[in-house]
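One structure is given below, encoded as structure tokens.
With one protein chain removed, the remaining protein chains of the complex are shown where they sit.
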Amino acid sequence: MSTMLLQAKNICAYYGPTQVLHGLDLAIAEGGITTLLGANGAGKTTILRSVCGMVRTTGEIRFRGHEIADKATEDIVRLGIAHVPEGRGTFVRLTVEENLQLGAITRGNKVEIATDVERVFGYFPRLRERYRQQAGTLSGGEQQMLAIGRAMMLRPKLLLLDEPSFGLAPLIVQEVFSILKQMNQREKVSIFLVEQNAALALDLADQAYLLETGRVVMAGAARELREDENIRRAYLGY
Amino acid sequence: MELFLHQVLAGLATGGIYACMALAIVMIYQAIDHLNFAQGEMAMFSTFIAWQLIEWGFPYWAAFFLTLAISFAGGYMIERVIMRPLHNAPILSHVAMFIALFAILNSAAGFIWDYQVKNFPTPFGTKSILGEGLLSAHDAGMIGATVVMLLFLFLFFRYTRIGLSMRAAAANPESARLVGIRVGWMLALGWGMAASIGAVAGMLIAPVVFLEPNMMSSILLYGFAGAVVGGLTSPAGAVVGGLMVGVIENLAGTFIPVIGRELKLTIALALIVLVLTVKPSGLFGRTVVHRV
Partner (left out) sequence: MNTAAPVSKRRAYEAPAYWRWLGFLIVAAIALPLPFLLKNFFIFQLTLAMVYAIAILGLNLLTGFNGQFSLGHSAFFALGAYTAAILMDQYDVSYYWTLPVAGIVCFVAGFLFGLPALRLEGVYLALATFALAISMPQILKLSPLEHWTGGVQGIVLIKPNAPFGLPLNPDQWLYFFVFAVAALLFFCAYNLVSSRTGRAIKAIRDNPVAARTMGVNLSLYKSLTFGVSALYTGIAGALGGIAVQFVAPDSFTFGLSIALFVGLVVGGVGSIGGALFGAWFVLFVPNIAEQVSKGLAGAVYGVMLVLLIYLMPFGLAGLVRMAAMRFARAKR
């Protein structure tokens, strides 16, 4: 097995007094795409929020040798974890340009940033047409592209995606997912993907976790999970 | 016609005061996404600090810039100490906190410097430069200073990374953290800057209205009116709005019998309600669409 980019041990997460994650272990391989499946309310989003320090978490989370469980969100991000949150987190009042610039706000080199903007346009040509528009006026698909583009502007080692297919037309979803695959291969960015659409996610990913009520109930190669009888019936629906 | 022009000019002179205040209001609105009801009292308090420094023998400009620095630190501290724990609290808590600040600053100023009206010097002189007492050098200087401040702020927010970070932090703190912005710093910085701008406004206004703890209450209202008319999201709009409010106030006072003269504050009230209900984004502000 390849080296682990992110290794989480025994994480528990709480919203106020309510415990949502119950001591789960997780590992994300360098260079791969790992997906996290589960029903509504299983705790998928919470895991992403735990990794980014956005929810009260106990346990151990190591990212490239750094212990990050007790770090602030902005410091975790600065280590190279980009998070495209639920609902995309677009700065709707700012322009597309400003959104992309914000993605690179922690980086200094202006020339590099400019080339990275061009790279994002290479993946998402439609953003170039919308460059000076207010981001709030973009369509759902375009906003998702902008969110991913903004995350890539960080030059992250790890990209966290929370339901990128949510609310998008099937054709757009196909497009976005194939671009994610390309990004994974060309940009050397590892991806941790949370998805409701299990079929789509298992096609894209090489590793997969299955979550039920805050616990990991199954883990392994995406291929194997796809073959699994129970998973097929419960999550793939055939 | 000549009377009309005269009144417009005189209106611009008072409008300069409101523009100054409106700019400070919009500035903090941009930086913290809240209307600060204590903005006027903060400006008043800063002006008292400047007055105290001058009393102690500092030259005007030294006192001026020292006050800016002190106000910046003060605004910064207010965010860190008082507002910080409320980041996720409902609006009611924020409004309550602004009211608290209002009350504390107002009565602290009265406690320290008493309620006697004080003179405050002007750096521009009081000579009439247009007509007979229509536009004094101080009025012109005040408008000029406001425009310079506006230009500076525009450049800062539009073209610097820290300006962009501040806007992002105010608009959407969670997303801002996710791109690595230190949101806490940005908010505190915003408070510091707003306090400094308020201090400039206070020091420019004080020579006109005289210095006392309640000097700002009506000016704050006109400032709000100017900010609302121009649009709360637009610093330039706030300046234009402030000037407009001054002109409208003056014309109403001249041409509408009794009411125009005696109900000046009510004109501000009417303007606020009218603009907020008819065109909440103001004349120059951007419309923000809410998705439900």
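Going by the order they are written in, the chains are A and B; count residues from 1 in each one.
Convention: a residue touches a chain if its C-beta (ideal position, glycine included) is under 8 Å from a C-beta of that chain, and two chains touch if they have at least 3 such contacts.
Computed from a predicted model, the values in this text were never measured in an experiment.
*Asks:* Of the chains that are displayed, which are in contact with the missing one across the whole complex?
*Replies:* Within the full complex, the chain not displayed touches B.
*Asks:* I'm checking contacts with the chain that's been left out. Which of B:F111, B:F152 or B:F255 qualifies?
*Replies:* B:F111
*Asks:* Among B:V8, B:L251, B:L265 or B:L283, which residue is in touch with the absent chain?
*Replies:* B:L265
*Asks:* Of B:L164, B:V200, B:V228 or B:M244, which sits in contact with the chain we cannot see?
*Replies:* B:V228
*Asks:* I'm checking contacts with the chain that's been left out. Which of B:L5, B:A73 or B:V95 qualifies?
*Replies:* B:V95
*Asks:* For chain B, enumerate the residues touching the unshown chain of the complex.
*Replies:* Residues 34-35, 37, 82, 85-86, 89-97, 99-108, 110-111, 115, 213, 217-218, 221, 224-225, 228, 258-259, 262-266, 268-269, 272-273, 276-277, 280, 292 of chain B touch the chain absent from view.
Here is the rule we go by: only the chains that are shown with their structure count from here on.
*Asks:* Between chain A and chain B, what is the separation of their C-alpha centroids in Å?
*Replies:* One centre to the other, that is 42 Å.
*Asks:* Please name which positions on chain A make contact with chain B in the complex.
*Replies:* Touch list, chain A to chain B: 52, 54, 72-74, 77-78, 82-83, 85, 89-94, 98, 101-103, 105-106, 134, 136, 150, 154.
*Asks:* Give every residue of chain B touching chain A within the complex, in rising order.
*Replies:* On the chain B side, the touching residues are 161, 164-165, 167-168, 171-172, 174-183, 233, 286, 288-289.
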